[in-house]
Structure formats: structure tokens, C-alpha cells
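Sharing a structure, written as C-alpha cells. Questions coming.
The other protein chains are all here in position, but one chain of the complex has been omitted.
Chains: A, B and C, in written order; residue numbering restarts at 1 for each.
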Amino acid sequence: MLNGEKKIKRPYRWAMVGGGRTGNVGYKHRLGALRDNTAFELVAGAFDIDYERCKDFGKNLGVSEDRLYPDYKTMFEEEAKRPDGIEVVSIATPNFTHFEITKAALEAGLHVICEKPLFFKVEQGEEIKALAEKMNKIVGVTYGFSGSQLLLQMRQMVKNGDLGDIHMVELQYTHGFACDEIGDKESEGQKWRVDPEKSGPSFVLGDLSTHTFYMSELVCPELKLKELLCDRQSFVKSRAPLEDNAYVMMRYENGAVGRMWASAVNAGCMDGHRIRIVGSKASVEFSDNQPNELLYQVQGEPIRKMIRSMPYLYEECNADERLGALHAEGLPESWANIYLKFAVAMDAKDRGDEETLKNLVYPDINAGIEGIRWVTKCVESADKGGVWVDFE
Amino acid sequence: MLNGEKKIKRPYRWAMVGGGRTGNVGYKHRLGALRDNTAFELVAGAFDIDYERCKDFGKNLGVSEDRLYPDYKTMFEEEAKRPDGIEVVSIATPNFTHFEITKAALEAGLHVICEKPLFFKVEQGEEIKALAEKMNKIVGVTYGFSGSQLLLQMRQMVKNGDLGDIHMVELQYTHGFACDEIGDKESEGQKWRVDPEKSGPSFVLGDLSTHTFYMSELVCPELKLKELLCDRQSFVKSRAPLEDNAYVMMRYENGAVGRMWASAVNAGCMDGHRIRIVGSKASVEFSDNQPNELLYQVQGEPIRKMIRSMPYLYEECNADERLGALHAEGLPESWANIYLKFAVAMDAKDRGDEETLKNLVYPDINAGIEGIRWVTKCVESADKGGVWVDFE
Amino acid sequence: MLNGEKKIKRPYRWAMVGGGRTGNVGYKHRLGALRDNTAFELVAGAFDIDYERCKDFGKNLGVSEDRLYPDYKTMFEEEAKRPDGIEVVSIATPNFTHFEITKAALEAGLHVICEKPLFFKVEQGEEIKALAEKMNKIVGVTYGFSGSQLLLQMRQMVKNGDLGDIHMVELQYTHGFACDEIGDKESEGQKWRVDPEKSGPSFVLGDLSTHTFYMSELVCPELKLKELLCDRQSFVKSRAPLEDNAYVMMRYENGAVGRMWASAVNAGCMDGHRIRIVGSKASVEFSDNQPNELLYQVQGEPIRKMIRSMPYLYEECNADERLGALHAEGLPESWANIYLKFAVAMDAKDRGDEETLKNLVYPDINAGIEGIRWVTKCVESADKGGVWVDFE
Partner (left out) sequence: MLNGEKKIKRPYRWAMVGGGRTGNVGYKHRLGALRDNTAFELVAGAFDIDYERCKDFGKNLGVSEDRLYPDYKTMFEEEAKRPDGIEVVSIATPNFTHFEITKAALEAGLHVICEKPLFFKVEQGEEIKALAEKMNKIVGVTYGFSGSQLLLQMRQMVKNGDLGDIHMVELQYTHGFACDEIGDKESEGQKWRVDPEKSGPSFVLGDLSTHTFYMSELVCPELKLKELLCDRQSFVKSRAPLEDNAYVMMRYENGAVGRMWASAVNAGCMDGHRIRIVGSKASVEFSDNQPNELLYQVQGEPIRKMIRSMPYLYEECNADERLGALHAEGLPESWANIYLKFAVAMDAKDRGDEETLKNLVYPDINAGIEGIRWVTKCVESADKGGVWVDFE
């Protein structure tokens, strides 16, 4: 159980690139990182491409004016000169900038926490992985929904055989907020996401389904994806070639199969992010709009709803419990759990504690690379007309 | 609103082939046909391959002993001799017998109501269609879930443009009752379903998904399926080559896409039969385990739950309402609605009332043929390795 | 499991008083009685105070014209002259006529099935009970929601101690269909219900809460109500002194307590009929708008949803199962279950089979009398200003 007491010696000195006032992703990073003030402290930032806005915003967050920078290069350079300079940076900028900023940060000797999808190409991921290893740094990826402890409950249930053999993985991340063209034109947060130059080869596959794909890897680490088939559409035509809807079918090496539905045009849908694992004996399902419960269905028995925080959950799950029974947790706790693990990972890395690193479950560089591979393979399949392609 | 008053001049004299005591499908036919006693009266039957059991069962249903027969051939022959002989027969036997019994019934001058999947081959369907036309008879197919008036509400919503352009059709009929081999060996109702000789080229595609595919045709009559791709599995190995799980992806002529998931191994799932239609503005969803409500989601508006019987529903829906507000209807009302339409169709056919026939929405021979085509094409796609095949 | 096979030697010859085309309660009686055609056959009726409408309606139901009567007196008289005259009558008329019709029916040698609330005064109930005993006839009361087999599951759970000691009984039957005056003036079905001359001393207490109170007696037969306190309101003023909202608090002899909320002005509520039993270890809850499941909550364990028809339910429950898994039952099945028990009770009474009668659980004359007592005591408490009154 977490109660705010420190897990590492002292908080890391932390900065952000991007995540300013005009979007809403930055606040999620801060809600995650600054929970309890025992893992990170926000000391610097290049929050905005508009430097005046960056300064105004940063001051309002309580950052010293002299540590608010016009761009990431200046920040890395200037901070490096300070004895109390930043140790880790979070990157919450449009996708096409992730690679260069991550590379620069690592080269500047910083740990990196980066938004998904990590980069455009698997090769970039591999290059960064090698660089991080060389620099002895952590690269974390903010699959922000994956921090719910109930996913660890699912992982443990799968591991313990509570479901029997795993047969199916049913994944969905759909909403309807991009049902028309308006957002493409008017929303700062959406405009770049439908621009292949800035977003990469996909819209919803990268923006949405990478979250859910990682959740499936988290819950079923033994399951190896063998091949997949993707069909994608651009229902809002101006958005083409980027898809606003995609169906994926999967085949795993052990004979299990799966599906993913990613969509930004599932009109009116407000609860469309879920993961269901079907085994030979039972199924378990999580939906992040009901993040305090798991649906657990054993064939032939009453349907069960398992409630967050209850003693009948595995200790691997309850270790990340904060509030206790009857008290709803939400997405900020998920982000806080992930950020806390990033801090623990950084601390272990810095101390050379490989044992801790080996056992720590969090979205690391490998998870980031698999996400890139996922998008790449889906796009490849779709572009070939919806055919089966090997995953590796 | 229906209240039991007659819709046709007098009830039809009705018999069943199959539907005896050892299965549970026969009761659904009787619940449908005998509702209100103003459309059908049960006067004869060849309910069971065991003649003694047939007689004992039939007498308990109130059928005269002299009209309980050892087999359908005898029944058709003997009843033809009576001035008050049967006029219509329902067929609730294993799939492989549907064709020969239907043919014999039509040739005996009877209307026919038959279980799904109708036959094994599209050609058989075409042959029967021609025969029925020649004999001036109706062939109805018991897609028993399709009688809910809320599906007519959906149909009207689609027609009226309440959803905008139709983009997606999401179909699912999954349960977990065949998670292990036991039923294959011990259940009378299941044994033949996993035997290709008796069940045909599929298990869950025919047994489950034909229902849901028809529901999609009922709700979206304008949508024309262009091509599909199917991947199917036999998780319980002894069942191979018949599948206990199948995924289908669909592409429609207007650019819409869709999915179907049919499964008998979705462990623990008790609410897995649903249809969701996604339009450019809104979505609507029906699940037959909550048969008294529709989920209606207009993008940007509060989520709506529309409740059966309420005046805000279309009159095409409320025309089939029976109980009124606060009073749950269930599957028997769905069957009753279908059977009532079979009777109205038969009556119109007998009277030569083409106008009524043209406007009547019910699962007719064409719906039966499309169901066969659906299964055939899915199996073809799956057997080729999961590739796109043309639907026509 | 029920499948339509007969439970008694032959169907009873049955008639209705009231239940014509202008209301919708009559259809529920017919849906209940005529299910399977093995317990009742409809042979006569005085369906309507308008004789022409009665004849038109009755013919449409398939009743012979010569057995459609202008009033109940004529019907009882004429049918008594026939060798195939009626044996049982259902009364679905406004409350103020129940007593005289029931009395006349018993005196005419008929079994009686009557709508709730039975009569206005407990003394009337006692008089009828004595008369029924003298005439060796059954009086059944149509608490139409009480036929769900899941209530028998609850009864068995209470009996078996699955919940521990019973501490609380939470009852609710609320809707919002009488939120304004319109129905009082325009609806045939509602007009008399808000007229004390015709409805008796209460509106929602009699019309709604008697159902739910009986359900609590059915589920917890050992619980004896000691005292109650009622506060009632007429939010729509023209309706006073009859209440459209009532709160009741209960104290039972064993120390348990309870509440009832009855309302016709719970605006927008479409799912307000439920019963929850709280024990020292666990609770169980049924809502008749989700009539296919029970909520079962054991303190400290995952929340369970028990699904109708599943083998884990008690056999006392599954004995009344009709459709099997995945197939929704609704209110008509509830009515059918009650009517079938009426028939079994009548048959046992006629045969002098006291053993069967003793073990049969159905809403009999005693349940009707307790319903009258409930309303009487609630009104007494409310009229005294909302004070505790003894129940006996």
C-alpha cells in the first residue's frame, strides 16, 4: 500500500519539454510525477514553443523564471551547467520530435520519459535503446492507462493459471471525438495528430491502440504475437491516408488469437477502452472508465466483480493501492504509479541495482519499441490490402 | 400495440417435426406460435425420433394421440388425408435434415417454418425458394432473437438518418458453454452440432452468427456486404474441423466496415449477443440479454438509454409492444412476434395479398439463403487461411 | 424445468371479469393463464362494462359469442347452467368491485383469481377466506411480479442461512408516470386509481407496494412485521387525500428493520422495483427490470451476479425455469408461473390433496389479506401524522 512515504532517497530534479497550457497531456505528467513530492520535483521546463507563454505558464506552476527555457536544446545546455541541474526530462511534444529530443536528452546525460508512440521506426527505437544502455539511463514510455494496479491483478491471474490456458485477447480503444473535421482544423491537440508529417504513419493506431497493445503485453507477458492483419479506414476523408478507424486481428504463437479495435469515430462512445483476456476456464476484463473494478467470469459460476483494494486481490495488485475501499481512484493514480516506477527504475539504474530493475514491471524502452513495431506492422498489413504479416 | 386479439381470420393448423422433450428449442417454437392462440393451434407432431417418447410428450402438450406420428413422412401423408389436416409445419431438427423435410413439406402443400442455419448450400436455398414460389407457400426461418421490436426501432433510426451515414457494424454472439469437451459427448443438444455430418461445415458460425448477421440485415437493409475475411479456431481440439470461435471482418459496398465475433468458448460470458451500429453522428446498440433497452449515443450529447414501450420510440417499434412500461419482455415475446408475422405472411400468401407481403418485415427464405451464404463464405475464407473473399 | 407439458389432468375452464381492451392488465392475465394451454382455457368473459366492446373483444380472442356476457352476474348465472360451464374466474376490475365479485363467484362455486389490492378491509378478507374454505375453493391474488423463480432462489438462500441472520429488508416500487395531473384526467387505467371511491384508502400503497410487500413475505417467510411507520404525500394536489408517494419504516419481531418506498412521482425512474435482503454475512437483491439476475454480495468477497437458469441456483428456483441459459425471461413468465400454481392449487383442492396445497408457494387468500392489512396500517400511521403503529 502506498501512502506517500518515499521509495527512493530523494526526489529527482525533473523538467518537461512540451506539456504546456494549450494541450492537456502535460498536466497528466505532472499529476503523475508530483504525486507525494517524494519521487520528482519540477525544477525546469521548455513547456511551449511560444517562449512568453512558456514563462507565464512555468511561473504559475511554481518553477523559477530562470529555469524556463525557449527550447529543449537551451534547457539541456543551461541545466548541464548547474550543480543542481535536471536529472530527468519528460517529453510531451508531437510525435515527430520524440526521437531527436530523446537522443539529445540521453546524450546530455538525462533519464528520459517520453510520450507514445515513441518514434516512427523500430530502428530508431533500437538506436535509442543502445544509446540508453551506453549512457546507463532509463527510457520510460507513458502508456498512462497501464498504471492501474488491477492490470497487475490480471497479470497475476494469468500467471497463476486462474483463467486456464489463454485463448483470446480482446482489445478495444475507441471513442467518437473525431467524428467530424472540426477538430482536425481547430483543435491544437488534434491538428498535428492527423498530419502524417507530425504524427507518423498512423493516427488512431499510434495514438490509441499502442496503449492497449501494451496493456495486453503487460497482462500476458508470455504471449508472443506471431502475425497480424489490419484493415484501416479514413471515414473523415480529409484525414486520409491516416486512419480514424482500424481493425486488427492477431494470431499468437501458442495458438491464441486476438482482436484490436481502435477508433476515433465510434460516435458517442465514452467507455471504449478495454481489455478482455479469455482463458480455457475463465475470462477477466478491465475497462479504464470503470477503473475500480474487474469483471471476472469463471465458466459455470456466478459472474464476479472484483473491487479495487479488497484483500482478495493478489498482493502484487494491492502493493500499488493508495486509497482503500469505497474510495474511487482514477487515471491520475495510474500515472502516479507509472511515474513512481520510473523513479524507482532510475534510482536502481543509478545505483547499479540490477535485481530491482529485473523485477520492476513498467513501460520501458522495450515496451516503446514493441509499440512502434505494432504500428508499423499494422500499417504494412493495411497498406497491402488487409493481409496477414509476420509480427517479427 | 398487441393485446392478443386476432390478426388473421382463424388460427392455422400447425405441426412440428422435432422439438421434443430432449432438447429445449421446441418449447421456444411453441411459446412463439401459441401465444394468444389466435395465430396457430398445435394439432399434430412428429416430435421425436423415438416414437414412444413422441407420443408421451405430444399427449402432455394436449395433442390428440392419433395425430402423433413416428416421422415426418408419415405425418405429411396422414394429415393430407384429413379435412382438418395441418397447414403449416415447423422444423426443429438437426441441420442436415432441414433440406429434405422442407422440400417434402412444400411438396405436401404446407407452409414451412424452419430452424437456422437453413441448409448447407446456397443452391439448396435457391431450389427451395423456387419450389415455395411454385407452391405459393411461405418459408420462414426462426432467427428467434430478431423479433424484438427494438430492432425495428434501430431499423427505423437507420432509415431516418438518426445516426448519419452508417460507418460500422459491430456484431457479437459469444458464450462459454462449450469451453470443454463434456457437452460434445454428453449433451443431446450439442453432440450433433459438433459433427460435420449433421451440423454442416461450421459450428458457431452457423449456430450463433447467422442470428446476428440477420439482425444486421434487418437493421441496415440498405447495406450490401461486398467482401469478408474469416479466421476460425477449434480451441477444443476434438471439435476440429468445426470451429468453436470465429472472427469475421466485413467490407460493405458503401465503404462501411464491420466485425463479427462468434464463440462458444468465451469463458464465463453471459451477455455476449449484441449488435452495434455506428453512424457518422451517433451509434445505437442492442444486447439481447437486456432486451428492454437500447443504448443510443449521439456524439457530444449525454448517453441515452431508450426504454421499450416508451412513446418516444418509433411507431414501427411500438406496434409490436405487448406489456407496456415497467414490464419486462423477454425472448418469448421475440419468438411470438416472429411467429405472428409468419402467420400474417401465410394468410397474405393464401389470400394473394402481395401488398401486405411486400411490407412485412420477417425472416423469410431470402434471409435464410443469406444466412447460408454467410456461413459458406466465412468457411471459404477461413479455409483459405483467412483471406478476403467476395460475398456474392 | 418447465417445457409446457401438463401438470394437471386437463385445463380448467376459465373466464375473466374485466380485463378488456381499454386497459392493459387483462392481457397479463391471459399471458399467464394461457401459457402452454395445459392449465387454463379461456371459454367465457364479461370483459367490459360496455357490452358491445366486450363482444367484439371476446370474439377477437377466440371466445364463442354466446359466452360473452354483459356483466359478471349474468355470466355466473348462465355458465352455471352449462355442463361445460366455467370453473374459475379472474377478476381484473377496479378495486372497489373486487369484494362483491369474489363473493358472488365463490357462492357460484368457482375458484377465484383476483387482482391486488384484494379488498378495502381486513374483515372483508377474513369473510372471503371463511367462505372459500366453506366452498372448498381457492382464492389466488395476482401479485404478478412475484412469480420470478429468482425470488424462490432468494427464499431458499434466506432459509439456508446463506445471508446469516436477516437484519434488513429494503423495498422499493417507484416510477414517475403520474408526475402530473394529465393521467388522472385522461387515462382510463389511472382515473379510478386516484378516486378513493373506487381505489380505496390509498393510491401507490395499494397499487404498487402490495406487490413488493408480498415479495418480502415470500422471500422471508419467518420474518414477522411488528410495527410500522408511514409518511405519505400527494405531490400532485388534485390527487389528495390519496398519496402519490409514501415512505414506510418497519420493525420486525426478531429485531430486523426495513423500509419501503412507493411512488408514482419518482420522475424519470424506470427501474424502481426492487427488493434487497441484508443479512449478517451477505445481501441479495432482485430488481424486476433485470429479471434474469440476482445481485449476491458476500461481505469481503467479490460481488456476484447470479444468472437465471444456471446450475448453481437452488433446485427450488430452477424448477420454474423455462428457457435455459442466454435466453431472457420477462414478466409474462412470472405471471405464467403464478397462474400455473393457481391451477395446481385448484386441482389439489378439488382432489382434496392437502399435502400438495401445504407445500405450494403462491399468493393465496392469506397473502391477499396481509396486503390489505399492510395498506390499512400504513394509512393509519400516515393519517396519525407518521407514527409507529402495531402491525397486528
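Following the convention adopted for this analysis, contacts are C-beta pairs under 8 Å (C-beta built on N, C-alpha and C of every residue); 3 or more make two chains touch, one makes a residue touch a chain.
What you are looking at is a predicted structure, and each value in this text was computed from that prediction instead of being measured.
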{"item": "Residue of A:Glu87, A:Glu243 or A:Glu329 touching the missing chain in the full complex", "value": "A:Glu329"}
{"item": "Touching residue (missing chain; options C:Thr142, C:Asn245 or C:Ser334)", "value": "C:Asn245"}
{"item": "Contact partner of the left-out chain, one of C:Leu2, C:Leu34 or C:Val265", "value": "C:Val265"}
{"item": "Option from C:Pro201, C:Gly279 or C:Gly324 whose C-beta touches the chain left out", "value": "C:Gly279"}
{"item": "Selected residue (touches chain absent from view) among C:Cys179, C:Ala325, C:Leu360 or C:Val389", "value": "C:Cys179"}
{"item": "Chain B, residues in touch with the chain not shown (by the definition above)", "value": "296, 300-307, 310-312"}
{"item": "Chain A, residues in touch with the chain not shown (by the definition above)", "value": "3-6, 11, 21, 24, 26-28, 30-31, 34-38, 42, 57, 60-62, 175, 177, 270, 273, 288-292, 307, 322-333"}
{"item": "Residue ranges of chain C at the interface with the undisplayed chain", "value": "163-164, 167-168, 170, 176-177, 179-180, 229, 231, 233, 235, 245, 247, 249, 251, 255, 257, 259, 261, 263, 265-270, 278-283, 296-301, 303, 385-388"}
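Just so it is clear, only the chains that are shown with their structure count from here on.
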{"item": "Interface numbering overlap (same over half, different under half) for chain B and chain C", "value": "same"}
{"item": "Separation of mean Cα positions, chain B and chain A [Å, integer]", "value": "44"}
{"item": "Inter-centroid spacing, chain C versus chain A (mean Cα positions, whole Å)", "value": "56"}
{"item": "For chain A, residues contacting two or more additional chains", "value": "296, 300-301, 303"}
